[in-house]
Structures are given as structure tokens and as C-alpha cells.
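Structure provided below as C-alpha cells; questions to follow.
Yeah, one chain of the complex is gone here, protein chain that is, but the others are all in their spots.
Coming up: chain A.
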Amino acid sequence: MRDTFAETVSAALDTDPRLAVVLADISADRFARAAQRHPDRVINLGIREQLLIGAAGGLALAGMRPVAHTFAPFLIERPFEQVKLDLGHQGVGAVLVSIGASYDGAHYGRTHMAPGDVALLDTLPDWTVHVPGHATEVERLLRDALAGEGNVYVRLTERGNAAARPVGAGLVTVRAGSRRSAGVVVAVGPMLDRVLAATEDLDVTVAYTATVRPFDREGLNRLVAQAGHADVLVVEPYLAGTSAHEVAEALGDRRHRQRSLGVRRDTEVRGYGTPADHDRAHGLDTEGIAKAARDFFLV
């Protein structure tokens, strides 16, 4: 996904004079050739993340379409006030693209983990948040983001699904349950393959989305109306319950149950190892999701 991001943006720099990329050393090597072709529009600021976002805001004020990129904790958490004030409050937009996801760099430990990034952006209005599950989806989502005006966050990961799915059209039904089904499972981005495996012997509808903000409330309401029970399980690769308020809004007109799976909120998991180790610790491996789904759907 990271290579696809660099290739897509580098190619777009050649055709869209409005585009500029700001970097804080991370991935600068991947943009070296683009920087040779466009030295004024590929700008490496060094390890200066507050300036990364501030400069993106200034570029947008000057009429450019900025793309800012680094590890998720340094892109969203460290300069959060810049994200809030230098973009949204100025009334300008940028495309922020992160790598590292919740724990791609598990061996780095907590300092390089940002499971709260999407929840943090949820404190601000008018952000589009993409959580692609495949490199092919990255390209499609990025092209729209680069051509647009608003604030967009693209959350890349090294771990995704085996196949790309349609993106940009809200929730996509990957497996439809029967009219007597136990409910609906929403799988966000890279969680889809695990969700499909974990729910393979359950009569549920599995829906996929690579775009969580704006959340497809109408689509969820429609899927729930078609299911046997108004029970919704959301499986997200970041902080558990990040989209719970969206589900509540989507189903505000009907009695329903909901449960959220994601990165644990109740404790800081102090461990290194691999992303798979952390999936197990958070109950986000196939077995963990399968158990939670059975519990929730009362199977």
C-alpha cells in the first residue's frame, strides 16, 4: 500500500500542478525521483511534524492541494492541534496519509502505535476517512482524494485482504445472510478476510467498507432491515467502538443491539513481537472474532 501511495501520488504530481507533497523524512526515499522532477512540490521538512501540518495548511491557503505523510502517531496525534486549527479551522483541506496503522510496527512498541487516530479525527467535523483493505483500493481512493478539496485521512497498513473490493459506494455486501439471519457484520478495511473466515458458518450478512467517514448510515439501516435480527457487529482495526456512535445514529429508528470489536481501550498492551501477536491480544485474530461473533449473535 505504501508503494502504491508513492507511485500514485508521484504520477499525479506530473499531471496536476496544484498538488504538493510534504514529508517529515519518513518515505522520503520513495519520493526521491518525484522530488527531482518537482523540487518545489515535493518538500521534505525533516522531522518536524507540527510544521508538516502547518505547512500543509499554508500550502492549501496558497491554493495548492497538499498531501502530508508520516507514521500515524506523528501525523495525527503529535500535531493534533495543527490538524484541528491549521486545516479545519482555517477552512482549508489536505490529504493526510499515514502508515503504521494500529500496530504494523509491533516490534517498535507503543511509541509507533496509533489505534486512536480515527477516534481523534472523530472529534473534528467534515473529515473523510479511508481505511483501505487492499493496495488497488488505495489507488482509487487516493485519486478521488487528490482531485477533491476537503480534509481526507487515508490510513494505510501493510496487512490487507487477498482481493480488492469495490470502494467509494458505501457499505458493500460481500456475503448476504438469509431473511432469518442473525444480523449484520461490518468489516472495515483490512479486517474483511478475517471476518469472512470467522463467520463462515453463521447466517449473517457481511458488509465491507474502506470508507468509515462519512459512515454509510443509510446503507447499514437498509441491510439491518433485511436481516432477521437488528443486531450489528462492527469489526474495526483501530480503537474498539470508534464507529459505535455512527451505528447508533444509523439505527436510531429501530430497537437494536450492537457490539464493537477493535483494539482494546481498557489497557495498554505492553508487548513487541508481531502484528499477529497483537491481533491475539486484542481478540482480532480469526479465532477471537469467531468467538465474539458467536457470543454476540447468541449462537
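Heads up, the rule we're going with is that a contact is a pair of C-beta atoms (placed from the backbone, for glycine too) under 8 Å apart; a residue touches a chain by one contact, two chains touch by 3 or more; residues count from 1.
The definition used in the following text is that contacts and distances are computed from a predicted model.
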item	value
Among "Transketolase", "ABC transporter substrate-binding protein", "Hydrogenase nickel incorporation protein" or "Pyridine nucleotide-disulfide oxidoreductase", UniProt-listed name of the chain not shown	"Transketolase"
Which of A:Arg33, A:His89, A:Arg254 or A:Lys291 contacts the chain that the document leaves out	A:His89
Options A:Ala6, A:Ala55 or A:Leu261, residue touching the unrepresented chain	A:Ala55
Selected residue (touches chain absent from view) among A:Ala6, A:Ala20, A:Ala114 or A:Leu156	A:Ala20
In chain A, positions touching the absent partner	17, 20, 22, 40-41, 43, 45-46, 48, 50-51, 53-64, 66, 81-82, 85-86, 89-91
